[in-house]
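The complex appears here minus one protein chain, its other protein chains still in place.
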Amino acid sequence: MPDPLRELRDALRDFAAERDWDQFHSPRNLATALAVEAAELLEPFQWLDEAQARDLAPATRAAVEEEMADVLLYLVRLADKLDVDLERAARSKILRNAEKYPVERARGSSRKYDEL
Amino acid sequence: MPDPLRELRDALRDFAAERDWDQFHSPRNLATALAVEAAELLEPFQWLDEAQARDLAPATRAAVEEEMADVLLYLVRLADKLDVDLERAARSKILRNAEKYPVERARGSSRKYDEL
Amino acid sequence: MPDPLRELRDALRDFAAERDWDQFHSPRNLATALAVEAAELLEPFQWLDEAQARDLAPATRAAVEEEMADVLLYLVRLADKLDVDLERAARSKILRNAEKYPVERARGSSRKYDEL
Partner (left out) sequence: MPDPLRELRDALRDFAAERDWDQFHSPRNLATALAVEAAELLEPFQWLDEAQARDLAPATRAAVEEEMADVLLYLVRLADKLDVDLERAARSKILRNAEKYPVERARGSSRKYDEL
């Protein structure tokens, strides 16, 4: 089974190469675009209460899905440009979080909760 | 070969279940956390010129890598909570972008450039 | 009575001039710094429910106040660099919002609500 993160990376490489867009894909530009897309993903939630946010209208849900795709695409592209192995970085972070938030101390507490 | 997006999804499910943290992982909370992490990823670039941003100091690079991991983890967790297939959404978006930015018209132009 | 927005603008001009920091205060750098500070302002709220967010712990409240100051300072500095009259722009926006959300139609509705 193919690895979707690598396939997306390759598709984005081709996409940029065909359009001569590598010149715009500096790390800073991509990090900026990623932050802008993440805010656009947050935007539909800004006035919703918890119940509304769990039951999005179909058009809102489609918009949210598209913004999530944008975030992933810029993240994959930035990782490619910075030569970061996203999967390895994510696995390392889960391990660090597991050390930082031991099960017995973290259970059900949002107090010290400032990470996933 | 295993699919890293699914493996990360499952690891995050276990992580939250063990700590009874599902109660905090509402879509709105996760979208907020994702936007905060994306801004933290942008932060090291804010005063750097292009050349500096391409040649990050090792400590900065490690911080950037960790923020990228955070963005991916919150994105995967949000996708799980909203039942979004991230890989499918990303592939769809690439196809839409290909239609929106045909090779012959988009080549080398940053003018109409507002997407990946 | 003096105008605080002008006084802050002048204080920031002096601050940057004394440190030779105008070279870093490009519009793009300032807009980036402002977005980063706005996310830092949001960060303490990310896991709080409505009741908790209305009754911040003293240390959190102090942090929020400082992030609000940062947002205002970068906004005033950016306005100075772009020669934008912040007060006039804000008054114009209130008038536009009043036209967009007439009292009789907007009352109590969060449906069409996507602006202040």
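Letters A, B and C mark the chains in the order given here, with residues in each chain numbered from 1 onward.
Simple rule for what comes next: contacts are C-beta pairs under 8 Å (C-beta built on N, C-alpha and C of every residue); 3 or more make two chains touch, one makes a residue touch a chain.
Note that the structure is predicted; figures quoted are calculated from it, not measured.
Contacts to the hidden chain, counted on chain A, fall at residues 24, 29, 32-33, 35-36, 38-40, 42-43, 45-47. Across the interface with the omitted chain, chain C contributes residues 1-5, 8, 11-12, 15, 18-21, 23-24, 26-28, 31-35, 37-39, 41-42, 45, 48, 50, 53-54, 56, 61, 64-66, 68-79, 82, 84, 86-87, 89-94, 97-98, 101, 103, 106-108, 110, 113, 115-116.
Methods note: only the chains that are shown with their structure count from here on.
Ranked by how far their CA centres sit from the centre of chain B, the chains are topped by C.
Annotation: 2 Å between the Cα-based centres of chain A and chain B. Separating the CA-averaged centres of chain B and chain C is a span of 26 Å. In chain C, the positions touching at least two other chains are 32, 35, 39, 47.
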